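Only one structure is covered here, and it is reproduced in the block below.
The other protein chains are all here in position, but one chain of the complex has been omitted.
After this line comes chain A, so read on.
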Amino acid sequence: MPSSDSEDFESADEGRNSPSKKERKKRLSSSNYSDNLEFDLETKKDAPLAKSNPKDVAKSVDGWDDFDINEEAESSTKNISGKANVIKSDTKPTSVLNTNAKSEIQPEKSQDTGWDDFDDWGDTETSCNIKEDQLKPQSEKKHSNIKDVTERLAAASTKNEGWGWGWGVDSIFSTATAGISTLTSQVSQGISTVLETSIGAPDPEELARKSKDVHSQQTLSKEPSIEKPQFDISKNTDNETSFQFGSLISEVTKFVETTGTKVLAGGLDTLETIGKKTMEVLQDGDPGLAKKRAMLGLDPADKPVLSQVLREAKAKAEEEDRIREQKREAKEVHYESLFDDFEGLVHLEALEMLSRQVSMRIDERLRSVDPSKRQDIKETLQQVAELCEMPDDDEEEEMEESGDMSKPDALHERLLASTRDIGLKMQYQPLIKQYTETLEWLSSDPDLTEKAIYKRAVSSLAQATAFSVEVYHKTAEMLLVKPRRSTADEADALTQMTVVLTKHIGDIATLFTEKLNSITSEDKEQVNSHITNIFLEADNSSKYIQNAFHLALPIIQIGAV
């Protein structure tokens, strides 16, 4: 339960929906409350049975440990009284044990779980003796008449029950007025004491198992006649071998004679009522149920944690708000998201899918081909890969001369020249247009701020890169549907195009860093930091472009094999 609590609180806070949070909180606490109530009632019911073994008492102080017993106690009252009959059958033979049991139970008093009203219970016993005497002759007369006997016994218990009720309620009320805490201890102590004395220390496990059997039979009035004696024997006589029907019968008789039966039968029902009543009384004196919460281990461990969680969640939410605000600002100059907005990412993704698909087709071809030819194909693939290796940077000097052409036109010229032999109609317009616009922007306003320049620089780099990646993607698609392939030309063209494009990226970066250096800024450090970042993003852009080129390689290769 604690974990779900904290989860609920945390998530409520995450939602930052305060009205609903409050409501949920209310709901939560009320549900907890009822949970506690249920638990407590069960505990009270369990108490008598859980205490039945003196050795076990110390262990199961709270009556929570034994789940079988819990189940038992939860089932119908009738069942409980039936069981009680069984338990009680040897009150007399084990009278010696009573003292032992009692002495063992004494230390428990301090823990609110023992019963102390021994005198009262003695009274009950005597009155029950009379009824039992009435039953005795009948059961002795006819062993086979078990059913009859049991029925009578049940009837007797019912009567007894009614009587016990009155006593229980009276007693409880009087004690309640006297003092609530005293009552609890008295009631619980009384129960365990009575149980101890009358039961004569049965094995609780045995008890649970046997009575479970009884339960499975469901109808107590018919079956118990067999089940009960069984029970008795295993408990009383240590010779399990003498488990015969005849002896069962006699055991039944004996056990019917026992007075304690009815006492406890009625007593347990009474106890249940007392338990319920006690709960009510306890609640009155303990509005927050602090005691019970403490007993369930909820309060001390949980409450600080919950408030702690709330505090932390609030701090977390505030921190997230702050970060989101920062992100919103940062996003304007965030390269990756700009690259995504310019569709660079999706083109790259599509190119990847294409590349993967084609690679698979190449692998397939390699597998299916005659082994003698396989090596040839591998060599061809390798040659194409070598053709696509990026040249050293030395050659770029000669491309520097652009004559009278404008920079964008020169770029267009170089791009077209690089891919002249590819056999496709290449589309570079978006790149050229963007370049033109960038140059215009840089020369239009002399009073550009460093921040504006930086933002535009990152954006321009992201856009140019996105357009470049798109060129690779489109080229790859067109190559795949090209009727006649010329691998060497294609490889050479794309390699050269890559050189031109990466140089273009470098040009853009230089344009912006020169602009940044040209302006007069007070914050020189900031300017330098912007310049560094622009070069970093330019490097990033080049990597994207080379990556796209690399992805196009299988598409060039497949034309050769």
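One rule holds for everything that comes next: a contact is a pair of C-beta atoms (placed from the backbone, for glycine too) under 8 Å apart; a residue touches a chain by one contact, two chains touch by 3 or more; residues count from 1.
Everything that follows uses one rule, which is that contacts and distances are computed from a predicted model.
The chain that is not shown carries the UniProt protein name "Ras-related protein Rab-2A", picked from "Rab5-interacting protein", "RING-type domain-containing protein", "Ras-related protein Rab-2A" or "Replication factor A protein 3".
Shown as candidates are A:Val305, A:Val346, A:Ala385 or A:Val561; the residue that touches the absent chain is A:Val346.
Considering the whole complex, the residue from A:Gln326, A:Gln357 or A:Thr510 that touches the absent chain is A:Gln357. Residues of chain A that touch the chain left out of view are 1, 3-5, 7-12, 14-17, 24, 27-28, 31-32, 34-35, 38-39, 320, 324, 327, 341, 343, 346-347, 350, 353-354, 356-357, 473-474, 477-478, 480-481.
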